[in-house]
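Before I ask anything, let me first share the structure, which is written out below as structure tokens.
For this view, one protein chain was removed and the others were kept in their places.
Each chain gets a letter, A and B, in the order it is written, and its residues are counted from 1.
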Amino acid sequence: MSPLLECVGITKRFPGTLALDDVRFELEPGEIHAVMGENGAGKSTLMKILSGVFTADAGEIRFGGIPVTPASPREALMLGIAIVHQELSLIPTLTVAENIFPSRLPTNALGMVRYNELFRQAQEVLEKLNVDVNPRATVETLSIANQQLVEITKALSSNCKVLILDEPTSTLTDHETNTLLDFLRRLAAEGVGIVYISHKLKEIFQLADRVTVLRDGKYVGMRVVNEITPDDVIRMMVGRELGNIYPPKGQEVGPSLLEVRNLRMPDSQTHNSFQLYQGEILGFAGLIGSGRSELARAIFGLDARAEREILLNGYPIKIASPRDAIAQGLGYLPEDRKAAGLFLEMSIKLNIEAPIIHEVSSGMFVSPAKERELARQYVRQLNISTPSIEQEVRRLSGGNQQKTLVAKWLAIKPKILIVDEPTRGIDVGAKKEIHFLLRSLAESGVGIIMISSELLEILGMSDRILVMHEGAIVAEYSAEDATEENIIRAASSHKGE
Amino acid sequence: MKRMNRRNFLKGSSVAAASAFLAAQGLRPGKAQADQTYYMVTFLSGISYWRDAFRGMEDAAEYLGVEAIYQGVAEYDVTGQVRVLEEVVGTQPDGIVLTVIQADALQPTIDSAIDSGLPLVTFDADSPLSKRYSFLGTGNYFAGVIAARYVGSQVGSGKAAVVTVPTQNNLAERTRGFLETLEAEFPNVVSGSQFIVDNQNTSEQAASGLSALLQADPDIRGVFSSNAQAAIGAASALREAGMTDEVAHIGFDFDAGTLDLIDNGELGATLAQGTWQMGFWGLLSAYMVRNGMIESVSDWQAAGIPPLPPNVDTGVTVIDQSNSEYWRPLT
Partner (left out) sequence: METTTPISEIPLKSSLSSFFSFLVRLLRMREAALVILIIAIGLALQIITGRFFTTPNLNAISLGFATSAIIVIGMTMALVSGGFDLSVGSVFAMGGVVTAIALRADFPIPIAILCGAGAGVVAGLINGLLITKIQINPFITTLGMMGIARGVSLAVTEGTVIAGLPSQFYIFGQGRTLDIPNLILIALFMILVGDILMRRSALFRQIYYVGGNDEAARLSGINVDRVKIAVFTMSGLLAALAGVLSVSRFTVADPGAGVGEELRIIAACIIGGCTLRGGKGTVLGGLLGLIFVGFINNGMILLRVPVYWQQLSMGVVLLLAVGFDTVSQRWQMRPRGRKVG
């Protein structure tokens, strides 16, 4: 008997990267099959190919033994493959029932919605799945967990045979997570095949029957969960040569540059303290949502409600806004460069000079000569590939966009630079350039805090590594002691049984 | 200050004349009706145009010793006015002086008020098919006729422009009266729809629109501005083009600005409606019906004949330099 879903030789190439290389995957009816891998391993790309968002360049998908090529999410849904994304797609102001049947509302002859019929149908579906949610409730009044159940109900209501869940528990509490896992087990018992993507080893071992591990777009292996330990999975996920995209580590570290004491976020009881030394690259590792970016924003004066003491060169300083932070010589390269970093529709020149307009001005007017000189200097120094400094940033490649953003912060001549996911979504060449640039900055005495979800980057770049888990710094490793295994363990708080 | 002037003016002229008239008819102010209440109901209730009508009503109320109350809907809102009128009828007043936003929409409410024995007269704008006892007002069309006669008589031959808001009903009526009268009575003065400037209710648009038209057609010798903003803007356009003395310009309605323009020669004349008359005679009419003073036959109600003259023309006055001083205290 052929499996419910079977993929062979799936290959997907994006400009500059091979996202998936000869990947295979299979799913039996009633099975919960976990897919694991680091960020960038290719999990999301594979799921997007299964659910029709992308089309594979090569390979075959067989659904119930028949080859299929879903060309759109709609086609995938018609085949019976549904995906529930990390961000919920429900409309918060509408009722549960309306959300479950968005394009299939029962109507009367005049095209008016027959609400009683709609609520009855929704009730039926919800009861069948044992979901205890009132179909008449508006979605925004539900807990996140119940919203997730509604989202899954919506996916299943169209007679779905394969359900793909992408990090479904990242926003749930422990109790809610357990409810969801129970629900998924019941669902599997009814014959639905579930593909479950998660970083949380604990959940995988509670829930999944089998696990497939991907690394760097390649298939590493598939195991039956009962036959392995979490450490086996971790070993499968890592264990790769560090390429030469990382510069040699720093030789010596200077005196303390920045000290953060008792940083407490508004809704948390945890107090975090740490030091940053001159010329050091301090890596912050952890899962998405572990509080690293929030910590960075709090240091940079972006969260007025966070409590903390900051000492620069041993003296307490006050940072109430990014303006203060910049004045003290701090730079912050945010994680989402398009939403928070760049002025996409403005030129490279304007982007670079944004924090230091006064420095390219004579009197009250901006000096065109000075602005050009500044922009040219950094375009050359960072090797930003562009026809002109007047080029709109949105027209640059991701790597050149990121270099522009780095240039902006170099222009303030920082003492301390906080970089959040500095190389996310850019090609290998640009990645390497940014890595070498950060190292040379550190060597010139700048202290660098680097947040990254890419373990290799953390290991390859950092002189020292702090690991965060649920808002707290839970471990510290020197460059010599740090291994992928112990970082993953600390980040997922799996203390290696 | 302004109010004082108005009061003095009122004491000195209109009331004296009116009471002389009433005394001659053998009627006396009814002190016994001190607890009677009469309403004026309007739409666009904030605009200054109604103030003069209500001033007339207040003057009559003072003379008769009754209470006059002003009510209306603030917007140009048909259902809003129906609602306000129904509420006023619901308070069972002694009479209503009403201006009508839309003839058909208000007819049922008017008719039921009359049927319940409530005297109701309309002013300025009518609902002619309703059972209202009387309508006091000037047709907008007729005002346009007067404007045409003014312009026509001043301009021997040439062209005439209209500055107005084409989408506003009452102004469109004035425009129609103006254009049709010119065509019928002054064949040497050419006008028509291509001579209409849309001032969108602002002086700025009136000025730039008329300026352009003056360039397009240097033969324009007459201008009719159908609202106060149009008159002020058009006067500026003529001044800026250096054509004030060559063009006969008549406006509509009066305020401090238009009177100033008339006095310094930048606006030939403006048209004033008898709004005070509407309010004053409107209340008197309702009062007389309410207090059984209509004795045209032994019992007009039983006879089924109208108690009041169905249409009262309150007239249009041309204000120019010769008489503008008499309107000053009103602004």
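Everything below uses one rule, namely that contacts are C-beta pairs under 8 Å (C-beta built on N, C-alpha and C of every residue); 3 or more make two chains touch, one makes a residue touch a chain.
Everything quoted here is computed from the prediction, not taken from an experiment.
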Let's see if you follow the contact definition: name the visible chains touching the chain that is missing.
A, B
Filtering B:160, B:237 or B:316 for touch with the omitted chain leaves B:237
For the chain left off this view, which of B:66, B:89, B:147 or B:207 is in contact with it?
B:207
Across A:58, A:71, A:224 or A:357, the one contacting the chain not displayed is A:357
Since one chain has been left out of the picture, which residues of subunit A touch it in the full complex?
14-15, 54, 300, 302, 321-323, 325-327, 332, 334, 339-346, 350, 354-355, 357-358, 360-361, 364-366, 376, 379-380, 383, 385-389, 391, 395-397, 400, 408
Missing-chain contacts on subunit B, rising order, are 46-48, 51, 166, 193-194, 196-198, 200-204, 207-209, 211-216, 228-229, 232-233, 236-237, 239-241, 255-257, 259-261, 331
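Here, only the chains that are shown with their structure count from here on.
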Subunit A to subunit B, mean C-alpha position gap in Å, rounds to 71
